[in-house]
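In this view, the complex is presented without one of its protein chains, the others remaining in place.
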Amino acid sequence: MRMKLFLFVLLALFMTAVVVAQEDTEIDSVVTVSPPAPVANLVGVDTPNDNGHSISLSWELSPDDATLGGTVTKYVIMRSESADGPFIVRDTVAAGMTKKADNGVKEIEAEDYFARNTDFYYKLVALAGDLKSESEVFGPVRGVGQWFNTGKWSVVAAVGLFTLVTLFFIRRAKSGAKLYIRPLAGIDAVDEAIGRATEMGKPILYVLGLGTASDIATIASFTILSRVAKKVAEYQTSILVPCYDPIVMTIAQETVKTSYYDAGRPDAYNEDDVFFVTNQQFAYVGAVNGLMIREKPATNFYLGKFYAESLIMAETGSASGAIQIAGTDEVTQIPFFVVACDYTLIGEELYAASAYLGREPVLLGTLKGQDYGKAMVIASILIGIGAALVGWTGYVDLFYVGP
Amino acid sequence: MRKSTMIVTLVVVLLFIASWIFKTMTAPEVDSTFDALTQGFLVTFAAFLTLAIMSFLYQDNPFYKFAEHLYVGVSAAYAMTLGFWSTLVGNLFPRVSETLCGWFQVEFSGQHDWQFLIPPILGILLLMRLSPKGGWISRWALAFIVGTTAGLNLPRFLRSDFIEQISGTFLPLLVDWEGFGHFFSNLSLSASGQFVAILSNFVIVSGVICGLIYFFFSKEHKGAFGSASRYGIWILMITFGASFGYTVMGRISLLVGRLTFLMDDWLGIISG
Partner (left out) sequence: MSGIGVYISLFLIFGGLVTILVYSIKGRDVDRRIIFAFVFFATATAIYYNIEFKETPTTIVKNVFDRLESLPEGSKVLISFDFDPAMKPEVFPMANAFVRHSLVKKHKLYLMSLWPQGQALMTETIEDVIKVEFPEVVYGEDYVMLGYKAGNEGVLNVIITNFRKMYPSDAHNTNIDSIPLFDDVKSAADMDIIFPIGGGKPGPKEWILFVGDPGQVPMAPGLAAVVAPLIYPYYPRQVIGLLGGVKGAAEYESVLRSKYPRFQDVPAPALSMMGPQTLAHIVILSFIVIGNITFFMKRKKANA
């Protein structure tokens, strides 16, 4: 019995000691550390140029912010639908930041749904370890969606301006106005190269590349093919067109056939001269290379879309001693053509060559539109350099594109 | 089969087996995924494929063709499998079917989202290409892809490649200018110096303008305009040269990568 009483007293003493000790520590912490200062001037505005599911917040740092040498390590953004709460946690940002947008999604059933056109109240909680302090509540503020993103007006202006200029020139070309295009070195060489093939009694090889019938480069190449085929028919030499794409082959056959008719030599047209090879990239290259080595064409044309096969073909052609004329809008392949061919139509020159030879109003008008576009670019750069020199920031801001 | 071809094939097979045995005996035990026999086979097979592809430099041959076709087939199959698991199982099933989710053991999103059925329908339309009669139907899906891609790309390209690039060319032609005296007294070829800064801005601005002039087709390139155009084509050619140089560097890097594999992982003969 005595033993039990003794144990009970001992337990009671122990419990008291524990409680006292705990109270001691609580008192200690209250005495030595005070909560950090809250952030000031919390302001929320509707995020501009968005779908309305966001509010942009900004504030002044707590004087106790970690980046200012204090104890606050992060801020918690809290939101409520009424000034009195309840507040829910929306986001956490690191010390040192003074702005953050509270974004949500538009799907009503989603966890992160952010209601549009609804009044919200915000407060920011500064955290320093376990200690925290709350800012004053800001509100009400509501997110509103905008129809137009005014931050992107410069993109709209550029699209509009170029469309107008291009349409204007297409109309002029259609109405029969004479639009000047300068002669290109590569195109002047075409006739010469065909003449050479005729003298040597060897065929001409025309490669349309790996593009499909909808690629602009391939379309441009068809126009040039029609011109080449016409000359070939007139000079009574022969042309070989190995194709990579069956649809491209069909169009190429029609093109060559029409050219032979135009030249008044339908009888000389041979449908087997325009043929399908394969649509496996390197197998195609192998076949074309074999053709070059066996038939030894006097002139090779590579006009259209080309990829890794460009150098392999151009190198074989160069080794076989043919005159080579290339053109592509694939920037990465141009260097290979430049080193291995006699003439290279660089990028846009391919389209220009096509417009120059074909005189088709849409191509001609587009080319003219692009030319004037380039002139506008040059002018705006020159003004911009002047603006940079004299510090006229208003002009530079015209070209700003928002998020 | 010609006699020489038979001898070469026999030698390759014998070397392959020898390498397999050797690599199996020397396989490190740290790799727990594969046993020694598999490890030996994998390294030997990788080395064989590398050499088979490289043999094309000598001339086209059956080993090269085998390795090339294997590569094309394996990457197509890999892309297809991964596409199935990440797109169909990862993105589609959790949004449309609880049963399928259970089947593939992925978590169901909790609700049926029927708008996600549109992409698979377009996908099936694309597959109609395989049918000789219904091939035209695939054009609807193709039209959707071409149209949306063009629409998505236009504003992005205009922004990043056009407007941002134009305003990026608004460079001050005189950097930190404090008069000629200051300029000449501090003249140096250091990369961070004033002279180099002014020179690079000048090259960028003149290069952009003269490059554009080269591609100006409405006026004959004569006189000052012709000089500017010639300067433009020089700049373009230097760019192509740089691009060519970079390509050579890239190709050599790939060669180094493969040789390191052959000499280190396969033959194990690298010193140091």
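Order of writing sets the chain letters: A and B. Residues in each chain are counted from 1.
The definition used in the following text is that contacts are C-beta pairs under 8 Å (C-beta built on N, C-alpha and C of every residue); 3 or more make two chains touch, one makes a residue touch a chain.
Here the structure is a predicted model, which is why all the values come from computation and not from measurement.
Peer 1: Mind giving the shown chains that are in contact with the missing chain?
Peer 2: Counted over the whole complex, the chain not pictured touches A, B.
Peer 1: For the chain that's not shown, point to the residue among A:A40, A:V331 or A:A379 touching it.
Peer 2: Answering carefully, the residue with contact to the hidden chain is A:V331.
Peer 1: Out of A:D46, A:D91, A:E234 or A:E360, which is the one that touches the chain we can't see?
Peer 2: The single option touching the absent chain is A:D91.
Peer 1: Which candidate, B:V12, B:V106 or B:I233, sits in contact with the chain we can't see?
Peer 2: Of the listed residues, the one touching the omitted chain is B:V106.
Peer 1: Using the touch rule from the top, list residues of subunit A that touch the missing partner.
Peer 2: Residues in contact with the chain left out: 91-92, 94, 96, 103, 105, 111-112, 331-332, 401, 403.
Peer 1: For subunit B, enumerate the residues touching the unshown chain of the complex.
Peer 2: Given the touch definition above, subunit B has residues 57-58, 75, 78-79, 82-83, 86-87, 89-91, 94-95, 105-107, 109, 149, 152-153, 156-157, 159-161, 164-165, 167-168, 191-192, 239, 242-243, 246-250, 252-260, 263, 269-272 touching the missing chain.
The rule is simple: only the chains that are shown with their structure count from here on.
Peer 1: I'd like the Å distance between the centres of subunit A and subunit B, where a centre is the mean of that chain's Cα atoms.
Peer 2: 16
Peer 1: Would you mind writing out the residues of subunit B in touch with subunit A in their complex?
Peer 2: Residues 60, 68, 111, 146, 154-155, 158-159, 162-164, 166-167, 169-174, 205, 208-209, 212-213, 215-221, 236-237, 240-241, 243-244, 247.
Peer 1: Quick check: in the complex, which residue numbers of subunit A touch subunit B?
Peer 2: It comes out as residues 109, 152, 154-155, 158-159, 179-182, 214, 282, 286, 331-332, 334-336, 338-339, 346-349, 352, 356, 367-368, 371-372, 374-375, 377-378, 380-382, 384-385, 387-389, 396, 399-401.
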